[in-house]
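Handing you a structure now.
A single protein chain has been omitted; all remaining protein chains appear in their positions.
Up next is subunit A:
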Amino acid sequence: MELTDLSMLELAAKLAAGEVSSVEVTRACLARIAQVDGKVKAFLCLDEKGALAAAEASDARRKAGSPASPLDGVPIGVKDLFLTEGVPTTAGSRILEGFSPPYDSTVVGLLKKAGLPIVGKLNLDEFAMGSSNESSAYGPTHNPWALDRTPGGSSGGSAAAVAAREVFGALGTDTGGSIRQPAAFTNLVGIKPTYGRVSRYGVIAYASSLDQVGPMARTVPDTAALLQLIAQHDPLDSTSAPVEAPNYSEDLEGGVRGLKLGVPREYFIEGMDPEVEATVRQAMAAYERLGATLVEVSLPHTKYALATYYLLAPAEASSNLARYDGVRYGLRAKDAKGLREMYGQSRDRGFGSEVKHRIMLGTYALSAGYYDAYYVRAQKVRTLIRQDFTKAFEQVDAILSPASPVPPFKLGEKTDNPLSMYLMDVFTLPCNLAGLPGLSLPCGFTKSNLPIGLQILGKPFDEARLLRIARAFEREHDFSRRLAPL
C-alpha cells in the first residue's frame, strides 16, 4: 500500500507512532501530484514551500510531544475559493488573476493552527457556479474514476484531488450541493454543515445566505475529524452560530438501531438513472437491516426548490460579484477609456459565461418592478420549503435520498444545456434553502464502475447524528475503501 492511499486517521496514527514524518508524507503527496495531476487537473496552484515549512513545523511539534491537533501534519488541499495569505486565490475566474490575498480565511487559519500542511489550491467552477467544474476559467478537472467524466462541481477539484490520493482531505463549499454532488461522483464522504456552523469569513461569496464550508474525505471518521477542526463560532462572521460543536468522533460507532429514517416521496423523480435508484434503494434496505425504520415522508414544495434556488442564488451573486470592478485588485482593462468603459470591459473579460448568465439573472430578479414577482416570492417559497423539512423532522431523525439523479456524466455532455446542468442539484439544494446539514456517502457503483452517493439530511446542528448514520453503513460496506483506478 502506498503512503498516499492511507486515510487521514491512519496517517495520523503513523505520524503519532513516528513511523513516518509529515515532511515525508507531504513530499509523497507532491510526488503523487507530479505523477497524476497532469491527467486530473485538480490543482490551480501548489504551495510546495508553504506546505513543506508547515510539515517541518509539525514534525518539530511531534518531536516535542505537543501536536497541535489529532490531524497535525496531515497534508490537505483547499478549494480555490478560500483566501490564503500570500498564495494566489482565483475563485476559478480570470477576474482575480494575479490576486494574492492579504489575509487568511478563518477556516484556513484554523487548519494552519491545527498543523495541517496546505499543499495547494483546488479547481472549481468559476465563483462556485456550476455542477461539473467546466465553468472554471482554467479548464475542467477530470474525474479520477473515469478521466473523460466530470468530478462534479463546484468543489470538483477538491473531490478529484482527494479521490486521486493527491491529498488526504480537502475543504469545499456547498451552496446548492457543491460538496455533496462531487463527493458522490468521486466516491468520497462530504458534508455540508448547518448554515452558521462553519465560518464563511474569507471565503469568496457566491450566495451568502446559502454558502457553507465543509470537509471532504475518503472515510466518515476522516470527515468527522476534519469537521471538528473548523466547526466553531467566528466573531468575524455575523451569521456564524454561537453554538459549541460536540465531539464528532466520539459517538461515530453508535449505530442506527431505533432511528427513524425518512424517505421523501418526491425524491425519486422521473428521469432518474435506474442504476442510481436501485443502488440507493439497496442502501436504504441496508439501513433497515441495521435496525433503522424507514418512514415515507413528504416534502411537497420540493418541485419549487430549483426555481427558488435559481432566483435567490443569482440575486445574491449579482451583488456579491459587484466588487470585482477592476478598481482595486484583479484584472483591469487598461486600455479602456473612462470609468464606465473600464468597468464594462474589465468585467466582460474577467467573467466567464456562466457567471455573466447568473449576474444577469440576479440583476433582473432584483430590479425595480420585478423584485416582488421574483425575489420576494422566492423568499416566501423558501419559507415553505423550510417548513416542509421542519414537519418531516417531527416524524424522522434524518432523511435519505440520492445525492445526484445520475452518475458522473461526461465532460462536455451538458455544457450546452444549462437547465439540464441545473437539474444536477435537484436533490441537494433544498437542504441549502432550509439551512440544514447534509452528507453524501459512497453507497455503490454502476456496472461501469462509476461511484454513486447516498445523501443523508438532518436537523439543524445534527451533524454528529448524520456522521453516525453514515458510519453505520460504511462499517458494513467496503465502498469507501475502493480506490480510483489511477
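Simple rule for what comes next: a contact is a pair of C-beta atoms (placed from the backbone, for glycine too) under 8 Å apart; a residue touches a chain by one contact, two chains touch by 3 or more; residues count from 1.
Simple rule for what comes next: contacts and distances are computed from a predicted model.
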By UniProt, of "Acyl-CoA dehydrogenase family protein", "Aspartyl/glutamyl-tRNA(Asn/Gln) amidotransferase subunit B", "DNA modification/repair radical SAM protein" or "Sugar ABC transporter permease", the chain left out is "Aspartyl/glutamyl-tRNA(Asn/Gln) amidotransferase subunit B"
Just one of A:Asn247, A:Gln282, A:Ser353 or A:Ser367 touches the chain that is missing; which is it?
A:Ser367
Would you indicate which residue among A:Leu96, A:Leu124, A:Ala231 or A:Val263 is in contact with the undisplayed chain?
A:Leu96
Among A:Gly115, A:Pro140, A:Gly156 or A:Gly202, choose the residue that contacts the chain missing from this document, as touch is defined above.
A:Gly202
Contact partner of the left-out chain, one of A:Ser21, A:Ser69 or A:Ser105:
A:Ser105
Could you tell which one of A:Thr239, A:Gln387, A:Thr415 or A:Thr446 touches the chain left off the display?
A:Thr239
Residues on subunit A facing the left-out chain by the touch rule are 82-83, 89, 91, 96, 99, 101-103, 105, 200-205, 207-209, 235-239, 315-316, 318-319, 321-325, 327-329, 339, 343, 363, 366-368, 371, 375
